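Every protein chain but one is kept in place in this view of the complex.
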Amino acid sequence: MSELEISNITKDYGATRALHPVSINVERGEFVTILGPSGCGKSTLLRILMGIARPSAGEIRLAGTRIDPLPPETRDIAMVFQSYALFPHMSVGKNLSFGLRMKNVPSPERARRIEHALEICNLTGLVERMPRQLSGGQQQRVALARAIVMQPRLLLFDEPLSNLDAKLRDTLRQELVYLHRRIGTTSIYVTHDQAEAMAMSDRIVVMDGGRVVETGTPLDLYRAPTRAFTAGFLGQTNLLTADADGTRARLPWGQLVALSAQAKGIARVSVRPETIAIRQDDTGAGTVTSVSFMGANALYTVGIAGTTLKVSQAGGESLIAAGSRVSLDFNGALHLLKDRELPEAA
Amino acid sequence: MAVVAETLPKARARVFHEDDRLLVSAGLYAALGLTIALPLVLMFLWSVADGWAPPNVIPRDYTLSRWLDMIADPGLLRAALNSTVIAVVVTFATALIALPTAWAMARFPFRLKRLVEIFILAPVIIPGLVVAVGIGQVFLFLGLSYSITGVILVQIVGTLPLMIRLMTATLETIPDDLIHAARSLGAGTVGVVLHIILPLAVPGLLAGGLLSFIGSFEEFDKSFIVGAPVVETLPIKLYTFLDPYSLQLPIASIIAFILLLPALIVFVIAGRILRDDLMAAGMGKL
Amino acid sequence: MQAALHDRKIQLALLLLPGVGYLVLFFGGPLVSALIGSLRLDDGSFTLQWYERIFTRATMLRGLQTSIYYGVAPVFVSLLVSIPLALLIRQNFWGRKLFNGLYKLPMAVPGIIVALMVIIMAERGGFIDRVIAPFGVSMPKLVRDEWGIGVILATVWKQIPFMTLIITSAFAGIPEDIRHAARSLGASRLNTFAFVEVPLAMPGITAAILLTFIGSMGSYAIPDIVGSPSPRPLSVLMLFEFGEGRFAQVYAMGMVLSLFAVVVLLAYYALTANIGVNRAKGDE
Partner (left out) sequence: MNARLFAIAALALSATTAPVFAAETNLKNLDFDLSKVTRENFYDIVVPAAKAEGTVTMYNFAGSFGDAWKELITRFEAKYGIKVEYSDVKGAQANQQLIAVQKAGEDAPVDAYFAGGGDYPLLSSAGVVGNIPLTSILPNMDHYDPAFAQSLFGKPHGGAYPLVHLNQTAIGYDSAFVKPEDLPKTFDELLAWAEKNPMRLGVTLPSKGGSGGGFIYSVALNYLTGECRTKLTDYTLTAEQAADWAMTSECLEPVWDYYRKLLSVAELTNGNADTLNLINNQQLYIGTVWEDQVMTFIRGKQLPDTFRLTLLENGQVGSGDAMFVPANAKHVAAAMLLIDMAIGKDFQAWKLENKASRSPRTDLTSNLVTPETAKYLLPSSVYPRLSAPAFWDMAKALGEALDEKVLSQ
């Protein structure tokens, strides 16, 4: 039995279906990210988990207890909001003690837990401050502290880092990972930022159009996505069709590559840019159409055999100029996508 | 509490030349003096003047006897007490009635909202006399005429629209997330109302409460028709001296001061509490 | 029951109930009874005579015109004062905080006292007249005058704070960036004001106009005391009819006045609905 079992949850708004039957299991102590573009249904799912919205069908169990009919305040779930949702009329300390008072936690216990939360969130000394006197990062940490002080069974994060600048976001992301490791609370983290998802999660649930597209560890999803959407959403990729003849497939530029699974006929595959080696070659079949230097690597677009490919090359002393002819070489296993068709111009 | 001036963003205050600022100050305060202070002073002079005929610019003789007579009237104290009790009850009742409705207006999208808005605004539009005479007939039927309860009920008709609008404007500014956060932290409906909504609604409640208090304290038309003369409030007691067709300037001036004083005190206090932006949001958007 | 409470429609109804229900009971009820009363004779039979009187009697017809005049004229004068005042008080001048509190005092002054002040100050032979008499000048007629200047003055005095308050906030609500953007695009301070700030503040300004119009159209203490004895606005005539115990006539006049106000309000809604600026709220 998983810690959190989401079974066949749907949500309809009138005639529109915001969530198609969604089922997700989360193990105890796991950090699961729900990743998807805006409008994919992840926020709706979060609201249902929290109890702000009610599912149209399906059920949710937390530690074996069915919680979907319960009001939010009895669910033993705490949430960190995108807007932080700090109570503007309460000091940091009051914000932290609010939930404990609501749950009638006795005063000495309350003080101890607040002290602890402040300490692990690096907030010591700010107890008396009002929210408006805090910086964005501090507010974010207070929001986090306010949630973990509850020692909930489940922590929900709703894009909690999206209102911060890039640098702070990186720092806080690391802090969050570290923190999760320390407290070990089962967590669900909602975001549309794939980098964030990959950096933090034990497991990622990819959602699109109100459905769960795919679930897996960051590594699996990145390396061997089974859906074009996942492949495209997690990092960059080239979505190609290949002619498969059982164990091998032919890539558009003619290279024959081993398949990870048996397939015949038209196969849809995802080829990561960094899995293709590029080499300047006046007799090569490809032509570089553009070059972007990214620092750690360089990204080329290459026109070859009627398609355009993205190719990434690490380091290197020099760049290949646009217009140069190149030859390409894929080295790795081709993972088949299960999609019936590929999205146009992926 | 934000003092009125501070509600304007700091950046708005442009830098002025020292002379300009003095000039603006001098001009504005002079205007204030001529249009508000001077009439009040003249009215006070009338109340203590023992005869004031042309060409005297200020009275030659003074008397306090009118003031003393007026203040000695035991009915005055009773009426003031009545007014205070009624105003307090009206203020609290108005807030209590207005809150849920304002919440609905602020938080629920629904189709007939415009219509409900107009209906809530309607008591401001319909002349008080019509409402009062109409309600007088209804109250007589209900046995509420000429009772304090009746006066309170009819006054709330006048204070409710402003309170609902002010509270709607206030409640609209509370982010959904705060309420969700409170709920996820274990607060039930009561907890959310008590610890989140009410504290955050305080500026609106204060503004609306003060306006309701003044509105009730000064209300004449409706209270008069529904309550007078069995229930005497301060305005009912004093307006008999302000009968437009026989008003005597000295007496009327005294009455004006007695009527104005509490309102002015409340308003000066209110100046520190009333938030311009809320007032404007409540009344300034239709 | 529990489920019913979670139904948004039922929640909405329950929440609306106290306020709207109260007004339906203690405002709508009397209003309907007033409406019925305005269409009835003493013996209960239907009549339009009370309305007929309003639209056939010269006194009443002129009264209606006068009501509208007393509603409209002060609004224009108030605007002329309030907009500059609103602009002035956002400057950083000495004693601004105090001024901000003081200028609102007239809001707390009952109309009848305002009228009294006008009599004391501006009546012929009154204070101002006595002050300027030594210079051989005398006051023009401001009380009981044909154009109702005394009424307009008194009404304006009472309206200005309310109007200024709303207009100040309307201007304050415009993001600083928008003004800066306009200036950076080459607009002068005046142009920025005229083409950017005023249009953006318009919803607030028009609402202030509407509310003050409705307020002054229905006020009676001021026109009763400092207005011309003839014509008298409908509100004053209404009070007279009340004194005569002709409730049906009072109701009918009240209905006509209210109807006029409501028509103006609806016209306002219709006009502003297309502008869209103030539709952000309420209909989402």
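A, B and C label the chains in the order they appear, each numbered from 1.
What we mean here is this: a residue touches a chain if its C-beta (ideal position, glycine included) is under 8 Å from a C-beta of that chain, and two chains touch if they have at least 3 such contacts.
Predicted, not measured: the structure shown is a model, and the values here were computed from it.
Participant: Thinking of the complex as a whole, which visible chains are touched by the chain that is not shown?
Facilitator: It touches the following shown chains in the full complex: B, C.
Participant: Determine which one of B:A26, B:L96 or B:V230 touches the chain that has been left out.
Facilitator: In the full complex, the listed residue that touches the missing chain is B:V230.
Participant: On chain B, where is the contact patch with the chain that was removed from view?
Facilitator: Touch with the absent chain occurs at residues 49-54, 61, 66, 69, 75, 136-137, 140, 145-146, 224-225, 228-230, 232, 237, 239-241, 243-251.
Participant: Name, in rising order, the residues on chain C that touch the hidden chain in the full complex.
Facilitator: These residues of chain C touch the chain that is not shown: 57-59, 62, 119, 123-126, 129, 144, 224-227, 229-231, 240, 242-245.
Operating definition for what follows: only the chains that are shown with their structure count from here on.
Participant: For the protein chains shown, what form does their contact graph take: line, ring, star, complete or other?
Facilitator: Topology of touching chains reads as a line.
Participant: Write out the two chains that share the greatest number of C-beta pairs in contact.
Facilitator: Highest contact count among chain pairs: B-C.
Participant: Could you give the separation in Å between the centres of chain B and chain C, each centre being the mean of its C-alpha atoms?
Facilitator: Result: the chain centres lie 16 Å from each other.
Participant: In whole angstrom, what separates the CA-based centres of chain A and chain C?
Facilitator: For chain A versus chain C, the centre distance works out to 57 Å.
Participant: List the residues on chain A that touch chain B in their complex, please.
Facilitator: 50-52, 71-75, 77-79, 81-85, 87-89, 98-99, 102-103, 146-147, 150, 156
Participant: Looking at the complex, which residues from chain B come into contact with chain C?
Facilitator: By the definition above, chain B touches chain C via 3-5, 7-9, 11-16, 21-22, 24-25, 28-29, 32, 35-36, 38-40, 42-43, 46, 54-57, 96-105, 108-110, 113-114, 116-131, 133-135, 137-138, 153-154, 156-157, 160-161, 164, 172, 214, 218, 220, 235, 239, 242, 244, 247, 249, 252-253, 256, 259-260, 263-264, 266-268, 271-272, 274, 276-277, 279-281, 283-286.
Participant: Where on chain C is chain B touching in the complex?
Facilitator: 8, 11-12, 14-20, 22-23, 26-31, 33-34, 37, 88-97, 99-110, 112-113, 115-117, 119-121, 125, 127, 129-131, 133, 157, 162, 165-166, 168-170, 172-173, 176, 203-204, 206-208, 210-211, 214-215, 218, 221, 224-225, 235, 238-239, 242, 247, 250-251, 254-255, 257-258, 261-262, 265, 268-269, 272, 278, 281-284
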